[in-house]
Structure formats: structure tokens, C-alpha cells
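Structure, as C-alpha cells:
Missing here: one protein chain of the complex. Every other protein chain is in place.
Here is chain A:
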């Protein structure tokens, strides 16, 4: 009986009511126009500085200062990029050394934070510990303060320990800042991997560590990738510690080195822009390479088993 009732309703003519499907579609189109407009506006606002930076990096110096500013039709030059890497004397520039330092410092500190943080996160996820919540809160609390607040005591401690103006010093402090972050992020990912895999593997003849290594770790790769990218970006961009704890050109990382370009009597904006472009590229490329893992990693917690 129910079927025939339904049929009667749907078969009845309803000329002046658009079908629900049509209505939804029209509303959908209205919204998408608004969305496109808003997103375009947002994109322009967000991307303009980046665009301007890129333009400046390939303009002749006289075009940089041109009034009114020229968006198109200036002479393109790659001189600034050459200056980023090659010094005035033809050898390596201070900036290129700074970039290399950044790569080393950010890379090593990220690896260190991951190597320390992932097993810790696993342990926090798997084992019942005394006052686990308090421990985790304590771990997180080290991230409550902005670096500026602790930089003076750390400066004093580093001076005692002979870590001032060393890459090791920066690596250690960045790792220390990234370990809590890694533990918290990774704990979430480990929680998502059922402990039964490890239990089953242990009954199959593996030790607890082997079980972690062989079964849980491979399932954590997307999470590790996502976490490591965030840690890497933090270390790569970090400015406060870098400028306080390092001074020589041989040790300095890129952020203070680029900042150092501004502030003389004349500022070579072309060079600043070119250095900034070079500085921004690696993180972009890296994030692009692991984008699949990033998305999987960021959304993992939202998916129900």
C-alpha cells in the first residue's frame, strides 16, 4: 500500500514548484559564485605580497624604486639571485652559507625531534603510566611560552655550556621545542592504530619493540610525515633564538641573515626579495612532495574506524 501512495504523490503534477533537486542545485550555484568571489579576494590579499616579492626579485634596482610602480614591462634580471649565492669577491656569499646552515639546523633538529618524539608518543599511547595526563600536560606546557620569554635564561645557560654561536646549540633548542609538539601530534596518530596489531605480533613471536617497529611504525608514516613537516617549518622559520644565540656569518641561519640585509644606509631590496624567494622555496617543495601524507595525516583523526 505504501508504494502506491508514494507513486501518487510523485506522479502528481507540480508545475509551479521546482523539484527539490533543482532548488538545491540553484542554491548551490548561488553559493558557489559567492564562494569564488570571496576566495578570489582572499587569494589576492594573501598572494599579493608573495607576488610582489617575486617581482622585486627579478627587477633591475632602478625599476624597484620606480614611481608609479610597474607591474609589467620591466626588464627581467636574475642578477639578484646570482648575488644571493655568489659573493662580491666571486666566492660563496654569506647568504649562501646561511642557507646551508638553515638546511643543516632545520633538518637535523627535525630528525632529532622525530626520533625522540615518536617512540615517546608510542609509549604514552600504549602504556598505563602514573600521572600520565600530568606528564603530558607538563610536556605541552614547555610550548606555552613564546621563545622570547625564555631566550635570556637560555642565552646564559648556553654561554656557560659553550653553545653560543654554534649550530649544535640551535639544533638542540629547536629539537627541544619540537619534541613536545611531536609527542602530542604523534600520540594522536598512535592512538588511531589499534594496539591489537602489536599484541598479535607479540603472540606471533616478536618482542614488543619489534612489534612496534614492524607493524605500528609503517602505519604511522603519514602521521610522521605530517608532523615532521610542521617541525621542519618551525625550525626553518625560527628567528628569535637564531638572532640571539648566533652572531657569526659561519653559523647564522637564513632568517637572521636576510634580516641583516635590511638596515644599512641603502637597502638592496632586489637582493632581499631574491633571498626571501630562495628561502621560501624548500618548504614549499617539501610540503608539495609529502602533500598526500599531509592530507592523510591531518585528516586521519577525523576518520572513524
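Going forward, contacts are C-beta pairs under 8 Å (C-beta built on N, C-alpha and C of every residue); 3 or more make two chains touch, one makes a residue touch a chain; residues count from 1.
Just so we're on the same page, contacts and distances are computed from a predicted model.
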Chain not displayed: protein name in its UniProt record ("ABC transporter ATP-binding protein", "His-Xaa-Ser system protein HxsD", "Sarcosine oxidase subunit delta" or "Sterol desaturase family protein"): "ABC transporter ATP-binding protein"
Omitted-chain contact residue, chosen from A:35, A:70, A:199 or A:250: A:199
Residue in contact with the excluded chain [from A:215, A:230 or A:269]: A:215
Residue of A:75, A:207 or A:247 in touch with the missing chain, whole complex considered: A:207
Contact residue for the chain not shown (choose from A:41, A:66, A:129 or A:262): A:129
For chain A, the residues touching the chain missing from this view: 127-130, 132, 194, 196-197, 199-200, 202-207, 215, 218-219
